[in-house]
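Taken from a larger complex, these chains appear in their original positions, while the remainder are omitted.
Should a chain be cited, it is by its letter among A and B, assigned in written order, with residues numbered from 1 in that chain.
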Amino acid sequence: MNFFQKTISLPAFPRGYHLITREVLSQFPDIKSIETGFLHVFIKHTSASLTINENADESVRDDFESHMNKLVPEDAAHFTHTMEGPDDMPAHIKASMMGSSVQIPVKNGALQLGTWQGIYLCEHRDRGGARKLVVTAFGS
Amino acid sequence: MNFFQKTISLPAFPRGYHLITREVLSQFPDIKSIETGFLHVFIKHTSASLTINENADESVRDDFESHMNKLVPEDAAHFTHTMEGPDDMPAHIKASMMGSSVQIPVKNGALQLGTWQGIYLCEHRDRGGARKLVVTAFGS
């Protein structure tokens, strides 16, 4: 049983949904030591999130951004947490709707993702800045 | 510490929400070898998802389908990813709202679910076909 854990930093991304699978793997070669197990990725923020979705057509990520903006609009009259800007409270809600971590099975040192799956960073703030992830690989 | 991992296939389900707890357990007897640990179920697709919800009244699953269709309607004018049919882009968004995996505590070889909990396959496509899951049991 092995346990590798490391905090990595992502560069600042613009608001929207971004494929980060390659970036995560390039910063975390330890996954290659896992024969059977998992990669767990956790984001240390409450206005950005992680999810797994289509890795091919960029229009999927665009539509995520526009639809989530409809579901959680910035100008909702019932928001009271508005001091940090109109994009802040929607960012918190979207973050919980998407989730703060993903966990992916690993076999022979490689992610067992489906053909069309990739890891998304969901940046819900206009200027979120660099984001910190805690990445853990564990298994036999 | 033990680690059992296997890819299983679910038969094609119609669009909607379906209880799959028994199906998963019947294809994965290895869970019985875990004294204290977890069952993790991961779906290798981006237009179907997994969640945990009520295992009793079928009307709960029906209402999930109708309400998620309201939250992510097929005819939303802002969708640009429309080439694979009107049910495709909503399927991606619903999939991330529900999630691509569930992880359930295991004790003495059995799932520690609450009385009313079961695992749902959320089939968001009209014709999603067979779906592949990576099932992992780990623990002492």
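Just so we're on the same page, contacts are C-beta pairs under 8 Å (C-beta built on N, C-alpha and C of every residue); 3 or more make two chains touch, one makes a residue touch a chain.
Here the structure is a predicted model, which means the values were calculated and not measured.
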### Task
May I ask how many copies the whole complex comprises, since the file places only 2 of them?
3
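The rule is simple: only the chains that are shown with their structure count from here on.
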### Summary
Rounded to the nearest Å, the gap separating the Cα centres of chain A and chain B is 20
### Task
Over in the complex, which chain B residues touch chain A? Could you list them?
1, 3, 5, 7, 40, 42-46, 71-72, 76, 78-81, 89, 92-93, 95-97, 99-101, 103, 132, 134, 136, 138
### Summary
Touching chain B in the complex, chain A uses residues 1, 36-38, 51-54, 57, 59-60, 62-64, 66-68, 70-71, 97-99, 102-105, 107, 112-117, 120, 139-140
